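See below for the structure under consideration.
Every protein chain but one is kept in place in this view of the complex.
We just call them A and B in the order they show up, numbering each chain from 1.
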Amino acid sequence: MAAEILRLDGLSKSFFGVEVLHAVSFALHRGEILGLVGENGSGKSTTMNILGGIHQADAGSITLDGRPYRPTGPRDAQEAGLAFIHQELNLFENLSIEENIFISGFPRRLGRLPLIDRGRIGQRTRELLDMVDVRYPPATPVGKLSQGERQLVEIAKALSQDARIILLDEPTTSLTRRETEKLFTIMERLRAQGIALIYISHILGDVLRVCDTIQVLRDGHLVGGGPRDEMPIDTLISLMVGRKIENLFPPRDTEPTTVPALEVEGITQSGVVRDVSFTLHEGEVLGVAGLMGAGRSELARILFGLDPFEAGRIAVGDTTLTEVSPEACMRHGMAFLTEDRRGEGLMMEATIADNTALPSLRAYARSLTGWIARSRLEDDVAEVSRRVQINTTDYRGMLVKNLSGGNQQKVVIGKWLLRQPKVFILDEPTRGIDVGAKFEVYKIVNQLVAEGTAVLFISSEMEELIGMCDRILVMSHGEITGIHERHEFDSERILETAMLKNLADVA
Amino acid sequence: MLRTAGASGNAATRTAGGVRTRGWLERLILSEYLVFYLTTAYFLAVWPIVPEIATASSLSNMLTDMLPLLVVAIGQTFVLIVAGIDLSVTSIIAFASVVGASVMTADGGYLGGSPLAVPAGILTFLLIGGLIGWFNGFCCTRLGMPPIIVTLTGLMFLSGTAIWYTTGHSETSSIAGLPKAFVLIGQGSAYGVPNALWVALAVGISAHLLLGHTVFGRWLYAIGINRKAAEISGVPVGTAILWTFVISGVCAAIASILFTGRLETGTPVLGQRILLDIIAAVVIGGTSLAGGKGKIVWTVGGVLFLVVIDTSLKLLGMSLFVVFAVKGGVILFAAIIDAMRQRIIMRG
Partner (left out) sequence: MSGTAGRRLALVVLQNAPLIAFVVVLVIFASLSDRFLTLGNFTNIVTQSSHIAIMAIGITFVLLTAGIDLSVGAVMYVGVAILALYLGDLPVVVSFPLVALIGLALGAVNGFFVVQMRGLHPFIITLAMLFILRGAALWMTDTRMVFVAEPIMSLGRTSYLGVPWAIWMFAAVFALAWIVLRETPFGRQVYAVGQDPVAAGKAGINVPLVLFAVYCICGLCAALGGLVSIAQVAAASSTFGFQKEFPVIAAAVLGGTSLFGGRGGVIGTVFGAILIQTVENGLVMTNANLHHRW
């Protein structure tokens, strides 16, 4: 085995008293590609952030080339020869490839003139682009490049800074299959030159395709790892899921009906979703599983009229929607809880009452003047806020930004409950909230379906879907690849359906 | 009362942990009526130095100065609440003034001498304001152009057009000979109260009710605070923003009626100098350029503050330069107070 270049030894890290990383240790060697896999929240990004100097470990040590390495900022990491390539790229679309590569420090004419040495950066950029197989003149604006090409430019930039370790975080999310293959070829070429790479991905097929070693994280613990050949896909999946599903979910006493509440037929939008059809019934919780980028949230946004679609039909109850916009969907009794609570779900600078009232204002106003019946509105807002159990009664004074994540989410749920929705689309309803609040959200969902509401439940947490849903739809690459009934729920099988395409690629 | 914008002061004192008591200075800075306290304090401070400021004639002068400015500023408040800006208001004032005058004037106006001249003239003013506002709003919402570009272009284009239009209707640089009944709107009074004040009161009260008590008003604050969240909650964002520009245009047209009536002529350079005063007044009142925050009462305070300072400095025999410098200082002061306010709120 080649020389060890980086060693993590017992790294631990807590945020606000919650341990997110517990005694993680592994080693990286020159000319090795190490795959780091795990579910959301398993500690992958925390590990990355500690290596990049964005967070500091509470305990444990890192050794780089046999010397202790304790970065306190991105600069330290860069100087030590670590380069990071994130899902969102750090490129300036309005500048050329060569300018992007050298923006942190341009070589100057005659060494000291304040003029950029175009000759030299052009030459050097050509060399770097050759290494990553990008055939564009160095002066091409980055805005003209595809996502995959930009990814490669980022790698060229890392090489220009003499990076010896390159960390890639979900780099293929927005790439086509062909671009992904090209990226892997380049990664293999870099490996041959002795550069070490850490590759983080949800797509196990890709990880098995390109990595030499694989380490699996779960709940902040390193639960297994080894050479690729010793880590077949079913081992990886059972390591990743691992947990037993305990009594985390409140019992539900009601059964779903067979009355259709939402019928979706052949919804297609190129590059996003393809031919999606399903029926959601009154009193049913229909889960949607899938990997990041499988098109789950995109589907939800299309159904609520936030994004366009090219073909297909959406019917609520027995009416087919002729116009699909948030207003129209709401008129037909739909509600939508967005995955981006801060950005789209709430007005953080406004009070609980104002947030709760917003979607329902028209119902409390005279049609001609728009005059709001304030006391009736306030009474109903208070009632619904009590129902979702927000831990304050100062609905009219408390700003939403001062609430905890769980209570904020309850405000979002409350604002839709005020409209008494018939179909409720929940996109990651428990993301970023603590266990207690999760339980309360589950209870509200159970109450709703008991009253006949139909719930579309999108989640990245497998056990949550298994614990809550009557049926689970599985999406992969914008298509529905399977529907699982409650009696046949099995997390490993669902994960397999979710990765169907990738497995096919490997085989 | 809409809490989002209204009670940032007392709401901010409540955090998840409970109520914290604040020092009087912090309370004062956080008060949404700070500008009224400052105006009063300033007024009381200069009173002994220039007793003339409290005479009836000086007070009534201040009022006449203030009213048209207030009406435009009220329109601007709507646009700023949705995080837009309308720089075209002064050019609307000028353009409406000359076109409206050309309809009514006895010297060859389209309806000169006709009994319909005054109502038709007033309608012309309002239509011009509304249509230009609608066009601004259309460009900003349906074509996705930034408000500052749309209205800046409008400003330059309309100012030029107003002058060009005047040359086609008059030998001089303005259009005189307006009907008596029209002039009375700017100069006369009813029940001992100037007509202009009746107009401003009507505009102010309707604007206040519209913002504070109707669905439309609440939508505007929601759009200003978080446009995406508003959209997802079913707010017709584009239409609502479009209407703010129409309101701003109509308010500018009403101000133009008051100005034109006072001067008895349609003038293509009317209001040219007050553009930045309008925006300054609204911002001093506490309305945020970033949107989501603003009230008609605050705007009244901001306009009052600027006018009191203007008048007092003039009475003190100060020249133009002091007026300018003090205005600049006041704007900077208001901005710094706002920054402090944010910092105090952040601290919780």
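By definition in this document, contacts are C-beta pairs under 8 Å (C-beta built on N, C-alpha and C of every residue); 3 or more make two chains touch, one makes a residue touch a chain.
Computed from a predicted model, the values in this text were never measured in an experiment.
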*Among the options B:Arg218, B:Lys295 or B:Lys327, which residue touches the chain absent from this view?*
B:Lys327
*Which residue from B:Leu63, B:Leu184 or B:Val269 sits in contact with the chain not drawn here?*
B:Val269
*Quick one: which of A:Asn94, A:Gln123, A:Ser146 or A:Thr369 touches the chain that's been left out?*
A:Asn94
*Could you tell me which of A:Pro114, A:Gly271 or A:Gly436 touches the chain that is not displayed?*
A:Pro114
*With the full complex in mind, choose from A:Gln56, A:Thr72, A:Ser104 or A:Ser404 the residue touching the hidden chain.*
A:Ser104
*So that we can see where the missing chain sits, which residues of subunit B does it touch?*
146, 148-149, 152-153, 155-156, 159-160, 163-164, 167, 173, 268-269, 272-273, 275-276, 279-280, 283, 289-290, 319-329, 331-332, 335-336, 338-339, 342
*What subunit A residues would touch the chain not displayed?*
74-75, 78, 90-95, 99, 103-106, 108, 114-116, 118
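The criterion applied here is as follows: only the chains that are shown with their structure count from here on.
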*Using CA atom averages as chain centres, what separation in Å is found between subunit A and subunit B?*
45
_Contact footprint of subunit B on subunit A as seen in their complex_ = 304, 306, 326-327, 330, 336, 338, 343-351, 353-354, 357-359, 361-362, 365, 369-372, 374, 392, 394, 396-399, 402-404, 415
*Once bound in the complex, which stretches of subunit B touch subunit A?*
2-4, 7-8, 10-12, 14-16, 213-216, 218-219, 221-222, 225-226, 228-236, 292, 348
